[in-house]
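The structure under discussion appears below in the form of structure tokens.
Omission of a single protein chain aside, the complex is shown with its protein chains in their original locations.
Every chain is named by a letter (A, B, C and D) in the order it is written, and numbering of its residues begins at 1.
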Amino acid sequence: GCSSNKPVENVSSNSSEPSGEAETPTTNGGEIIFGTVTETPSLDPFLEAADERSRRTVLMYEGLTWVDEKMQVQPRLAGKWEISEDGKVYTFTLRDDVYFHNGAKMTAEDVKYSYELFLDESFGTGGAGDFTAVDSIEIVDDTTVKFTLKTPYASLLAALGGRYGAVVPKGTYDNGDLKNEAVGTGPFKLVKWTPNNSMVLEKFDQYWSDERGFLDKITIQIVPDENSLLAGIRSGQIDAALLTDSKFYTMIKDNPKLNVERHPALRWTTLDFANNVEPFNDPRVRQAILKGIDKEEVMIAATDGVGSVIGAMPPAFSDWVVPVSGLENQTRDVEGAKKLLAEAGYADGFNMPLRIISSFAWMRPAAEVIASNLSEIGITVDIETVDLGVWIKDWSNYNSPNTFNEWGGFTDPDLLYYRHFRAKPEGGDWRRWNNEEGSKLLDQARVETQQEARQEIYNSFQHLMATEVPSIPLFSPDSIVVSQKHVIDYIHHPSGWWYGLTCAKVQK
Amino acid sequence: MTKPILEVKDLYTIFHTPKGDVSAIEGVSFSINEGEILGVIGESGSGKSVTSLSIMRLLKKGKTTIKPESKILFEGKDLLKLSDSEIRKIRGKEISMIFQDPLTSLNPVYTIGKQIREVLQLHRGLGPKEIDEEMINILKLVGISSPEKRVNQYPHQLSGGMRQRVMIAMALSCHPKLLIADEPTTALDVTIQAQILELIKELRSKLNVSILLITHDMGVIADMADKVAVMYSGKIVESGPVEEIFKDPKHPYTMGLLQSIPRLDLDEKRLNTIGGAIPNPKSRPLGCNFAPRCPHAMEKCKTVEPPLTTFADGRSASCWLHESDSINVSQNQTAGIGGI
Amino acid sequence: MLEVELNKSKRIENKKSMIPNWLRTLIKHKTLVVGSFFIFIFFIFTLFPTLFFAKDITIQTNSTLRMLAPSLEHPFGTDHIGRDILSRVIWGTRVSLGISVGAMMLAMIVGGTLGLISGYFGGILDNVIGRIIDVLYSFPSQILGIFIAGILGPSVKNVIIAIAIVFIPVFYRTMRGSVVKEKEREYVEAARSLGMNDTYIMFVHVLRNSIVPVTVQFTVGLAVAIQLEAALGFLGLGVQPPAASWGSILNDGIDYLLFAPWISILPGLFMVLAVFSFNLIGDGLRDLLDPHSEK
Amino acid sequence: MGVYVVKRILSMIPTIIGVSLLVFLLMELIPGSVVEQMLGIEGNNPEAQKKLEEFFGLNEPFYVQYWNWISGVIVGDLGVSWRSGDPILPTLLNAFIITGEMAVFAVIVSVIIGMPFGILAALKPYGIIDNILRVLSLAGVSIPVFFQGTLLILIFSLFFPWAPPVVYQYPWESLSQNLQIMILPAIALGIASSAVVMRMTRSSLLETLGQDFIRTARSKGITETAVIFGHALKNIWISVITAIGLEMGQILGGVVVVEVVFSLPGVGQLIFNSLVQRDFPIVIGGILFVTIIVLIINTMIDLIYKFVDPRIRYD
């Protein structure tokens, strides 16, 4: 349902108000023009990896589950499920009132078809990695589907409703694709798409739930850049938008005509070491660098103060996070850093390459601050700007030098950590950390289905991150939701996907 | 005696350049009678063109000054005193001009027809049909074949000789009383020059127009002029009827000039030369301008400017050699002031 | 705008005493004097940045000094990460001018040499080189710069190369045009009749006389190069941080234009002044060398 | 004339081929490709990489790729975007309408400002007005357009509560909004170009006024106004048109930054963004498109000469 999610400013404790309708009188229906800067290359929920796609497809597609704005897995197309004792068999009971946008009723056949796409290597979906644990998917009856796993896999539920979670009619890919159309079960259906201009969605009348999908029409309007977005909001040409450039927060937070909210995000920024390269293969050096950096200053420079310094996990993971104050090496300590360097044999410092990506605006000021910080412990930072393409190429080929990185959008700690920090071949380990202890922890957490035990393991892992420092998490920029006063109940989701629009209403 | 149509008296023209004033013309006086051709000859830079532009008042106002005592009398009117609009009524109608380079002197982007028509419209106020007739007549007069076709052509489509004919047609289209021709044939080949000179002669007798013919070619002068004025460094050093000047030049410069050109009709072994070069108008010598190059120069020449000495038959020269030959010069005439 | 036209002979009339003439010329060409004066100052900045207001270290960031408006302490204010802008602008002079001068030199040497050869020998060689240059020339200049900077990766050296490549056609054309005109002059024929070979004539005689419009092009080109560098910096393809060029400082401030306009505006004006000065010099030179000018 | 036009058009072909080859080569040299970007960091999957490369034909040798592409171009098929799968020609045309409109407006502004001032300056060369105008025009060319644009935007948002519409509207969609969007870029670009037009007008008018045929015209007794507007001006059109043409090329060569500053989704942005995303077909198609436009402008200027200047003969 559409629960309310309080912005950062007034997060008191862990507010877990029950989900419910808004109290202010509203009318169903109405239209919203939602502004955004980037267009999605295609709409395919399985084949398109771009985050821009996920933002939009959550309005049109649904998975068996979904992860709500408090990072809890909630039922969606599956009304409920059971997990076997050994954690290897998941049995889902499907809702039987779900219809596709083409009018067909959703059945177990469709669910099996949709999730089996991940098991078909030749299909080539980028989501396959989240489902490697799945052995088979069977139809028990019309409304029951059984997933059998090779090994226990705690984040299966999150994966089912994550980035790639979508149920489409059986046989969709037999003669066509979903690049330019959308046949899902979501509350909105695609009416018209003019790439690089606008996408028009309308309320799906046969939608199964009345807790979502209040608007009659959503127009997703592409504007050239965030400046224009801001101008559009100020002049009332645009009703709501999600800004990624936190600088704008300062500019509009006091605007009386607007609702402006800051939310912690799932995205985080890190300084990733090339852990196999001298001198960064020495944990003492990495620790020294961590001690040498003033994360607060970096955060302020990069986000204009509209973000939060992080320890080892993005803040939106709320309950999973070990607070910065509880982690080692997080406060700046120039002397300590120098000592560590001396111990490691680098008393005179060295030159440290640091790669930044030209299209990420925050990286430059952050790099400049880090260069300034580290110059005090004798390290000269050589900043190198590269194009995203070059960055990706080197990164995925394990050739990248120390680099800034911005990633996230994962809705579960396993999804967040495993691929990145588990040694090869199970994980990606692009930082070439190759740490046994870390890998062991991640493996354990993966098969652990008990929440507390899982939490415990991830706590240890976060401490390991802070002492071993394969990567320095820097900060997480807040997402900024801006809307006209008449737009209400836009519930921001930490992923940055536009779940909020399924809840939004227009006040007359 | 015919009466003078143009009298130039004591013309002083000064250019104001960023590098200082250049006095290009220093006291030039001459006159042209009705139907007469006055040839002005002199080396490059002696002030021939400036003289003609001064007459037409075509020099830039802010950048040049003509001394107030100068007079240019055209049919008794002082051109220098006329207003801009009055002088414009004279230009092209009463006095017209042709120039050395007929290609650059015609507007390249207009047909020759348009350029001739323009004058006719401006000064003769004819209707369109009459203009066209008149234009064809004039072009025929200057010897252009199939003028109906030519009027629609652009200058670059004509040959050099033809262009000069067009210039002449344009100049004569309003039957001016005076034609100023500034080196009209210098840019042309000899055979074409001969054609143009013949044409000018012919038109002169047909239209009874007076001509101020500027050239540096002694041959052209000998062929065309009735009277000659020899210019040197901003002054007229000698003038008189053409035969006399060629037969018996008074001024050493004229003598030198005549002796220094190779002649088709003579077999000289060696040419006589005038040593040195024309002085820079910014730093003219004291005394006689020609003194530094003059084989007969005396001490006096180097310090005091010779007066213009007038001889019989309307001849005059400014040279100390002839101080005593003068027939009617007042003995106490001060140096530096010339006059007829 | 890029191409400079110069005409015919540069006769200078009589000449008596050296110094007054030289002085007179300068006084007459005020633009030249004013332009040179500013450029002189810029070069002083380049050579001795610390002599002026510039602090030694311009990379030191300080989150407590962010975006301070101009004051006595920080005459140009501070930027978004707390650095003194005036210092960065003065240090940036070195980078920006260095890039522009370097790029123009490179372009002049390459483009000029090609133009010289092409213009002097003519024929097929001229056709082939000309076609290639045409191709470069018809390329949208910023895209070309971006391409080259993209291929080589951003760094001072590569920005120089990128800008130089954009300018090669300009110098080629200027030089070629001038050579084609010069080689028809009789002194070339005279040299040939004395038995000098083509290479000698080309480099000793023709080059010497064709170089004038190229030098004017050089100053005007500098003005454009500064702008192009700024444009590349603006698109994030300039020098590597934390080093600063005028373009990159300007770029830093664009996002803060509304609340800290000084970050962009002041360096921008600095850049404009430099461009203006080079244009003044170019204009003055053109005037000085153009026989048509009525001065 | 007709033959000449055809010849002129044919003579563009080698340049066009050269430009396309060069873009191809540069694209080959530029590190990173669309494939990696599309696969993202998950792309460490040689299978998928190969598949994508095959799909885009990137596994073929350079010349085969080129041939495949150019044979499409000849029949008017510029291919489809690798990212969106859209056909490129319509995409480019849509974007170019914006760029073209901007350039045309800019040129109009530049002529409206530049020519009268140029004439004014030439009337009294080196006089006070001339000197002021000369310095102003130098200042005009000295301010980079993107900086000028930035200043304009700043001034407008500080002093006027007015902001142009954020989404580009084609003139036929909403003329008034379209004009509102275009006004700032047109002014910024126009001012920079007007300086060039002014200088060109001034210097060629001055040169023309010093020529013999002007003396002839004056000697015919024509008024000074008629001399300038009748005789001199027609001669300088050539230079002014050249200046305008060059400015057009200049504007089109520098559209990227301008469009970024003014947030116009024109060709420059399209090419730049596609370049960043390594969307090869759009980049090459776009550059080819712009090149051809520039060449066409040059050709048109050439042809306009024919009407303005009878001296140029075509044979």
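Here is the rule we go by: a residue touches a chain if its C-beta (ideal position, glycine included) is under 8 Å from a C-beta of that chain, and two chains touch if they have at least 3 such contacts.
By definition in this document, contacts and distances are computed from a predicted model.
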- Item | Protein name (UniProt record) of the chain left out of view, among "Peptide/nickel transport system permease protein", "NADH-quinone oxidoreductase subunit K", "Oligopeptide ABC transporter ATP-binding protein" or "Molybdopterin synthase sulfur carrier subunit" | "Oligopeptide ABC transporter ATP-binding protein"
- Message: Which candidate, B:Lys3, B:His16 or B:Arg263, sits in contact with the chain we can't see?
- Response: B:Arg263
- Query: Please identify, in ascending order, the residues of chain C that touch the omitted chain?
  - Reply: 9-12, 14-15, 127, 185-187, 189-196, 200, 205, 208-209
- For chain B, residues touching the missing partner are 43-44, 159-162, 189-195, 197-198, 216-223, 242-243, 246-247, 256-258, 260-268, 270-275, 277-278, 293
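Methods note: only the chains that are shown with their structure count from here on.
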- Message: How many angstrom lie between the centres of chain A and chain D, each centre taken as the mean Cα position?
- Response: 42
- Message: Give me the residue numbers in chain A that touch at least two other chains, ranges are fine.
- Response: 358-359, 387, 390
- Counting only contacts in the complex, chain D reaches chain B at residues 211-213, 215-223, 231, 234-235, 308-311, 313
- Task: Could you please specify the touching residues of chain C with respect to chain D in the complex?
- Result: 1, 31, 131-132, 134-136, 138-143, 146-148, 150-151, 153, 223, 227, 230-231, 234-235, 250, 254, 257-258, 261, 264-265, 268, 271-272, 275-276, 279-280, 283, 292, 294-295
- Of all residues in chain A, which touch chain C in the complex? 245, 247, 250-251, 294, 296-297, 300-301, 304, 356, 358-359, 361, 364-365, 367-369, 371-373, 375, 382-387, 390
